[in-house]
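Missing here: one protein chain of the complex. Every other protein chain is in place.
Going in written order, the chains are labelled A and B, and every chain counts its residues from 1.
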Amino acid sequence: MFEAKLAQSSLLKKVLDALREIVEDANLDCSSDGIKCQAMDSSHVALVSFDLSSDGFEPYRCDRNITLGLKLATMTRVLKCAGNDDSITLRSQDNTDTLTVLFESPNQDKTSQFEVKLMDIDTEHLGIPESEYSAVVQLPSGEFQRICRDLSQFGDSLVIACTKDGVEFSGSGEIGSAKISLRQHSMVDKEDEQVTVELNQPVTLTFSTRYLVSFSKATPLSSSVTLSLKAETPLVVEYRISDVGHLRYYLAPKIGDDEETEHIDDCS
Amino acid sequence: MFEAKLAQSSLLKKVLDALREIVEDANLDCSSDGIKCQAMDSSHVALVSFDLSSDGFEPYRCDRNITLGLKLATMTRVLKCAGNDDSITLRSQDNTDTLTVLFESPNQDKTSQFEVKLMDIDTEHLGIPESEYSAVVQLPSGEFQRICRDLSQFGDSLVIACTKDGVEFSGSGEIGSAKISLRQHSMVDKEDEQVTVELNQPVTLTFSTRYLVSFSKATPLSSSVTLSLKAETPLVVEYRISDVGHLRYYLAPKIGDDEETEHIDDCS
Partner (left out) sequence: MFEAKLAQSSLLKKVLDALREIVEDANLDCSSDGIKCQAMDSSHVALVSFDLSSDGFEPYRCDRNITLGLKLATMTRVLKCAGNDDSITLRSQDNTDTLTVLFESPNQDKTSQFEVKLMDIDTEHLGIPESEYSAVVQLPSGEFQRICRDLSQFGDSLVIACTKDGVEFSGSGEIGSAKISLRQHSMVDKEDEQVTVELNQPVTLTFSTRYLVSFSKATPLSSSVTLSLKAETPLVVEYRISDVGHLRYYLAPKIGDDEETEHIDDCS
């Protein structure tokens, strides 16, 4: 028996929406620790993973490890039926191939219950080695999304350059070139609006703009985002999920001017 | 000579928008009592009617009964030209085939006058027998719209089940099944948000989801909606139009699992 209740159904909606930017189906691995997920996009260029601690759920019960294979389009349709302040409960009996999703309004006057079929999804799990990064940049997630979207008009590649002064995003295409610079600045009172760069050494890397645009759509998850960069190592784009865990995207840098992004399973 | 002035043009816009969900053309029957209308959708499955009392208009003058045959698409275009707080006057001379529509801004500084052609529309008038219903459910109209829209993702049929505890809407389709329950609750201070069930006997009926979704688009007309149910009798979905009258949709229940909705003229 697996049962997990989250006070805000909207949070799970945001997590699954973020997954859906990269994959169509995903396995949720449920254990007594919580719910984990890792999935690779079909071209093996990008990886997404999330980790939701059992502490974030109340109650949380997972008698034995189970894997919930979800068609994300279906889950999106179900989650659209939740009210803004509804709680969500996921429930699955052992040895069934269905998932029960239950929404309850705060005053308990409305309940919505859904039964969806689970899927068998083949996945390979990729070990992601710990890395010491050359630069770790934190910036407002809305700013990151805006920059990715703006630069998507200027070519397929987006260059991120980190120095001690700040971070610079640039692109160049048919209509011209663009360079957006953010200066490092900390504000004591508005932590979410600050831009910080922890720098071991200056680093300049090139990425596929298209993927960064997709990643940045996870903005509703968190007011800030962290980019971790190192040469020949996948970029990590991390969104903290308050009190519950985090969601991370990984993307290998482009090498050379005309080359494609490396497969993430080759470079990690 | 027919002349009727309504302080809020937006009200007539909402009524005609609600009509338009079911029919393209409609006859407005004007008498000294007020304006009535009844129209059946082209497949003879659903019926819509409204009744606006002459008391709601000021002035209201109808020297002899006339029928205004309206092309609703044209009326929608005309009514879009009204300002939010404009009054509306409908005027038609005897023996003409045009309707004059006049909008006046509250301060009288702007007036907009339109002349539209009237149509000859063939209609049959259906007598709707009074019925004592098994259950009469009142719920917030926005909630009803939400439920219809949510369940439209789960199959073509929507089951409404009324018990003394409340009302349950359910559906089932390719992606899974869904069941939304509203518990009866009255709030003295927020009458529009309450859910009440007047029950003579429990009743469970199945309807075409598509029609209910159309009906529920009349939500702007009223903050609450009333559903009246009885076996082998058309469902009545009623929106009160404050101080002026009401608008009602009728829809025959489906019989058997795979059957089509009955023609409303057969079952009434």
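Please note the rule applied: contacts are C-beta pairs under 8 Å (C-beta built on N, C-alpha and C of every residue); 3 or more make two chains touch, one makes a residue touch a chain.
In this text the structure is predicted, and so the values were computed from the model without any measurement.
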Any idea which of B:111, B:131 or B:242 touches the chain not displayed? B:111
Residue of B:74, B:194 or B:223 touching the missing chain in the full complex: B:74
Touch as defined at the start, partner being the missing chain; which of A:7, A:66, A:128 or A:178 qualifies? A:178
Mind listing the chain B residues that contact the chain we can't see here? 71, 74, 77-78, 80-81, 98, 107-117
Tell me where the left-out chain touches chain A, residue by residue. 143, 150, 153, 175-183, 185, 195
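As a working rule, only the chains that are shown with their structure count from here on.
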Rounded Å distance between chain A and chain B, as computed from the means of their C-alpha atoms: 45
